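Excluded from the complex is one protein chain; the other protein chains are retained at their positions.
For chain A:
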Amino acid sequence: MSASSAFSDDKAGSASEPEYGHDPASGGIFSSDYKRHDDLKEMLDSNKDSLKLEAMKRIVAMIARGKNTSDLFPAVVKNVACKNIEVKKLVYVYLVRYAEEQQDLALLSISTFQRGLKDPNQLIRASALRVLSSIRVTIIVPIMMLAIKEAASDMSPYVRKTAAHAIPKLHSLDPEQKDQLIEVIEKLLADKTTLVAGSVVMAFEEVCPDRIDLIHKNYRKLCNLLIDVEEWGQVVIINMLTRYARTQFLNPNINESLLEDSSEKAFYASDDEEDEDKKAEAAALVKRKPYVMDPDHRLLLRNTKPLLQSRNAAVVMAVAQLYFHLAPKAEVGIIAKALVRLMRSHSEVQYVVLQNVATMTIKRRGMFEPYLKSFYIRSTDPTQIKILKLEVLTNLANETNISTILREFQTYIKSMDKDFVAASIQAIGRCATNIGEVRDTCLNGLVQLLSNRDELVVAESVVVIKKLLQMQPEQHSDIIKHMAKLIDNIQVPMARASILWLIGEYCEHVPKIAPDVLRKMAKTFTNEEDIVKLQIINLAAKLYLTNSKQTKLLTQYVLNLAKYDQNYDIRDRARFIRQLIVPTDKSGALSKYAKKLFLALKPAPVLESPFKDRDHFQLGSLSHLLNAKAGGYQELPEWPESAPDPSVRNVEIPDWSKCTSRKDRKEKKLDKPFYSDSEGDSGPTESADSESDSGSGSESASASDESGSGSESEESGEETESEKEEEDEEKEKKRKKRLDKTKAKKPAEESAESEQSSGTEDRKRGRKAVKNQKSSSESESESESSESEDESEEESEEESESDTNIRKKKTPVSKQPPKQSKKESKKETQEMSLLDLDDFEPTPTSAPVTPVNFLSSSLVSDLEGLSLTDTILAPTTIAPSGSIKMYELLHRITGEGLAVEYCFSRQPFSPDPNMVAVQIQFTNNTNSETKNLHIEEPRLQSGMRIREFAEIEVLAAGESVTVVMGIDFCDSTQAANFQLCTHTRKFFVSIQPPVGELMTPVFLTENDFKKEQGKLMGMNEISEKLTLGEKCVNEHVIVERVTATANLSRVPCGSDKECRFAGKTVSSGCLVLVTVTTKEGGRAQLTVNCEKMVIGTMLVKDIMQALSQ
């Protein structure tokens, strides 16, 4: 083809136009097709870009129409390195389309892309990766993997985004790469640019949607970035976070059952009122329940809310489903308005939104009630939309609005769209069954419809009337009579049949009319339609059974007529019925039961919404729409019974006011030490928001409530530690503090902060190198030195006895939150000399061991005067006193006045030595007695056992009683769930033991200890470095802290730099050996030897936490 033809093509606006002109001819004749491809090849081989472009345009046009152009592959692929951008792009299009079919030839192009991957221009790198990863050729999987890995750490976020896009492509090409891809995903998840976030979550959802653990660290970041992510990414992230939240947080509506109906109604009313009212309402409500929302849960709700204002319907729907699945009942209402807005959109959007609204209205009817009129139907709506709107209207119907809705339905019945009319009649039927008051009105209305000319309408009304009458036939004999009269006029066979069935079924209610109807029908029998004939026979049979005197002859007559009917069904039926009802000599056993057979009580059909229970699918999903699981659908998990550890979401934050107990437990991610900065930045706005926000208002209200009860129990001489709640409270305080602080933050402070953070890391992570670039070189070298020290220390672990240089030194420690320190000071009864192990050197000498017969068996002993090793303490069993942590089992508000607390008394449980003794204290705060306190239905993990306490007959008002029960936790920290029952109520409760309570002390000598420790090396040994907390200045405090955390006894030891503890797990009796070696600068090394590694790991965490406070 010549250049001039290209010219004319382009002039027409597009190269492809003539293509269509030739098309019919070329489709039919192969030779011409072949020829054409020949000249395309020629053009592709030419030197002129314009000819190449022309050829490529024609080829792409052919691809677009689904024509096969694969024979051109060699000619096209040659041009992959063409200079002209458009030619190049079109070649890419071609390549991606055909590479799968022509794998070998496609490999020719790979080198071009590999070169492109190294280009200095980020956009070229990205496009090379994009095309490379789109070529579905298995041979290049390793190349793709390499390219993706490289691109994932590219400087340019755009390239990283492309890498994220490439992950699912590679995964679908070769699922074997999953593990490596997950690593890349993990890396990209940590990316903090909005550009990457959406794409990587998309990759996550396609490759490893069940790896929820990868999200923990990025959860807060994703929440905070969400609003700036592009809209498609928002949808994916929100859907994923919904699932995440379902696994990590507690059900905010857990106490729903507590609320009386009145208050429930109050919320609904508040939906359309001003926000302030709602807040007050919500706050008041939350006050009543001890449920405290995790701040992260709140963060998610708060950050998604503005997206309800998105222009993208998919985003709005995603937020709506998030609120529906996650928000407290009182807050769900806000989504209604946005969903109603979507109803103005395209009809496909309406269709999907209405499906979801229909599901929502079943659970939360009140939410959409103010928008009732927005669901009114227009005659121009497509039928499928009409039917869905009808469904919503039916679901919204209640006593107050039923009259308006019925009036509306009345106009629908007159519609020309008969399918819609039928649906309207069914809707009326459903309203009538659900709302008793209007049943009669509806029935009358429906009876009038029986005279409709349209067969469909009549049939539908008869069917609905039949259903309604089946519910209470006694009261409606007059309607049955009316329908009997109608039979003279109604010609629609289906309706006649239905009426006859009704009369037959309830012939006892209309004893006089029924035989008469049969008489009439017998007269017209021969002219009736088949279905009517069948029902006539049916009616005759039933009447024969109930009123044989009057109808015997009639029945005989009808049966005789039927016997000679043309239709064999009718003949068969007649024969069958005759045998059954007319007693003859030969009649079988069945005829005795004829009456039972024919007049059995038939259950009334249930009229319920097809959308009932659809909400077990995540709303807005394809599966929900189809009401069937689609491929790749991820189930929406049920709420957990108890919240998993919230600290997993903590990311390292240099701000020291955030270094709390909870933070300390975390495992830090060193890859992104600086993310925390941005987190700190967003902190203030967050808390500023939270102060104005309704939800957090209530949160703090409940938190204060919590602290109220806390102080109460402190007064009673016990230390309550409902850890989670208190921590939340602390966090709240801290946030505020942080708000003040960050405002005044100066760069100078920053280095101090980062130093601090690196210190914390040290403590936590042990030997992982700190890559904190910001931290001063000083702190870096410090951490390095400590590392090497620790290593050498470990080598010499066994003989870690040495001279001690006790030197007083204040170690830099994280600032304690006021509450915490108060508690701390309470615990610390004695000030001891401060230990410092500054000059610790691993000495290979085994120092003479002081023979010690010291045994510590309980925390109390530690508290009360355990001074140092030489003290001899007999193993005693000590009743729980102020020092033992009480845990709350049932809050007095949840328990309606019954408060239950428990503690691990650390006494052996005498009936079964393999059980942990749990001491439970019941306090009756009501004015009346509580009776029959006992346990029911324990739900335990396999292997776990429970020994219930004897039933408490009566607990008088204001009294307290303490009982002991035994639980065999099987050496796991799984919670034991059971029901606590009183004579009136049942409460679901669960006891989750801290790992330290799963053991009992054993008494070992130092030599035994070393021997046992020698057996538990390698995998069974876990050792971590840590920095001791401010208060852990001497051995005594360490001993106290460790024994408070775990039920261990101290093992005598010659060195005062080392504390050793021993115990064994309660159910399996595995030894648990703990060594704490203190070193200079407040550092220490913790070693736990235990056969059960899980126990060991958890114990390490807990002890570290205790010691670094």
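Everything below uses one rule, namely that a contact is a pair of C-beta atoms (placed from the backbone, for glycine too) under 8 Å apart; a residue touches a chain by one contact, two chains touch by 3 or more; residues count from 1.
Heads up, the rule we're going with is that contacts and distances are computed from a predicted model.
Colleague: Given the options "NADH-ubiquinone oxidoreductase chain 5", "NTF2 domain-containing protein", "AP-3 complex subunit mu-1" or "Trafficking protein particle complex subunit 6B", which would UniProt use as the protein name of the unshown chain?
Modeller: Its UniProt record gives the name "AP-3 complex subunit mu-1".
Colleague: Among A:Leu250, A:Val352 or A:Ala484, single out the residue that touches the unshown chain.
Modeller: A:Val352
Colleague: With respect to the chain omitted from the figure, which of A:Lys118, A:Arg211, A:Lys373 or A:Lys1011 is a touching residue?
Modeller: Residue touching the absent chain, from the options given: A:Lys373.
Colleague: Taking the entire complex into account, which one of A:Glu231, A:Glu896 or A:Glu948 touches the absent chain?
Modeller: Of the candidates A:Glu231, A:Glu896 or A:Glu948, A:Glu231 is in touch with the missing chain.
Colleague: On chain A, where is the contact patch with the chain that was removed from view?
Modeller: Residues in contact with the chain left out: 6-7, 10-17, 20, 49-50, 53, 57, 60-61, 63-66, 84-86, 89-90, 92-93, 97, 100, 121-124, 130, 133-134, 136, 156-158, 162, 165-166, 168-169, 172, 194-195, 199, 202, 227-228, 230-232, 235, 239, 272, 306, 309-314, 316-318, 337-338, 340-341, 344, 346-349, 351-353, 370-371, 373-374, 376, 378-380, 382-384, 408, 411, 414-416, 452-454, 620-623, 625-626, 628, 630-634.
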